[in-house]
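Below, a portion of the complex is reproduced, with chain positions unchanged.
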Amino acid sequence: MNEGDILTATLESFLFVAGEEGLTLKQLAALTVCTEGEVTDALERLLAGYEERRMSGITLRQYGGVFQLVTKAEYAEDIKRLFENPPSKMMTQAALEVLAIIAYKQPVTRVEVDDVRGVKSERAIQTLASKGFIMEKGRLEASGRPILYATTAYFLDRFGLNSLEDLPPLLQETEEDEDTDLFLTKFQDILEAQEEGGNSF
Amino acid sequence: MSYNVKLEAFEGPLDLLLHLINRLEIDIYDIPMAQLTNQYIEHLHAMRVLELDELSEYLVLAATLIEIKSKMLLPVHEGEVFDDEGQEFDMEEDPREELIARILEYKKYKEAAVQLKESADERAVHYTKPPTEVEAYGAVAPIDSGDELNVFDLIGAFQRMLQRRRLKAPMSASITNNEISVGEKMDEIMSQVERKGGTCDFEELFEEGDINGLIITFLSILELMKRSDIIVEQHGNFDRLQIRMQMEERTYE
């Protein structure tokens, strides 16, 4: 048995035991006394094996900064039959909106969230906290010292993200830039028109 | 014109505004204020069941809309523009600007919420397993490894447990063909208890079977108790229940 195979097998056994808690690259390297590069290579072989092998119902994913073994998507419907109750309940639109605002603007106060939505978000924030998706992360150094909210690692896991950098870009950011450009262009136009007309202000 | 407005469909005044802009096919960068304001107020009228708290939020925005509308009606003088306080302000300032910015900001996160939902749905098709219990490897986990713990670790753990507890292996549909009647089960229980020398743990009788099977077993025990064929005893409050045979075996079928 070659050493690469042993490493891959050892990693698989660790990941199996850790289950949904997963393990980071750093942790896997420390546990196997290998470099992160070696571990990465071995994890790639493990993943390739899962993906190639038709007989395999599991695969490797990276969520919330940790590597985890998970079942392949194609067996989701079958697995659902194992559950007496459907596992995940739909979140309300309000909770999703609040979660999106917190995810992108974190750390953020409740008032800031309220401002974006134009409605009070207190209840949604409580729900999200009790579901483990958001947490309190210090207080703003301002009058009233309001609580700052941030998302948790559990949020990243459940929403299939590895880190906050994986959040899809906000759709309108580019449009806004264009908007600014447009605005500036218009401003220039007006300035020029004014100058030509000899009107100073 | 009257509308059938479902209040629950809107997440707040900005959501309503966004809905109107989409429905009326309005250019968000050049909002016809009079039209939008009228539509917004008409909707407010139709939404009768608003809670006071929510209503005030809708009304604040209505006031803003009216204010912008009236500002836009002010004559614009060539070269010189004043706001209500008579202060000169920059010509390029559009009274709608702040409103547009707010709507766009809200729209951005509303769309992000949709994407998050999709992302969560994609994640939801990959199932995981709970971590293997330490005891399986004869080790003792030091739980205090010097890491910073916070209360949200507790909540996360609790939520995972709830998820896990929804996993209940056997499917009832499968076992229906081997289902036995209460009468048969009563015989089975009596011979099981007899084999064990006349007494057995209550729990031993429930070691296998799906939910239907367990219910049948339970009903059978109740019936046997009623007939005084068995006695169910418990010595301490949290001790295991004991089943003891009361009479000689009988047949019920």
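As written, the chains take the letters A and B, and residue 1 is the first residue of each chain.
Basically, a residue touches a chain if its C-beta (ideal position, glycine included) is under 8 Å from a C-beta of that chain, and two chains touch if they have at least 3 such contacts.
This one's a predicted model, so the numbers in the text were calculated from it and none came from an experiment.
When all copies in the structure file are counted, the labelled protein chains give the formula A x2, B x1.
One rule holds in what follows: only the chains that are shown with their structure count from here on.
Note on chain placement: the centre of chain A and the centre of chain B lie 20 Å apart, centres being C-alpha means. Across the complex, chain B is touched by residues 16-21, 59, 61, 63, 68-73, 76, 79, 81-85, 87-88, 91, 93-94, 96-97, 99-101, 103-104, 116-120, 129-132, 135, 152-154, 157-161, 167-168, 170-173, 175-176, 179, 183, 186-187, 190, 199, 201 of chain A.
Chain B contributes residues 11-15, 29, 53-54, 57, 61, 79-80, 91-92, 102, 104-117, 119-120, 122-132, 137, 150-152, 155-156, 158-160, 163, 166-169, 171 to its touches with chain A in the complex.
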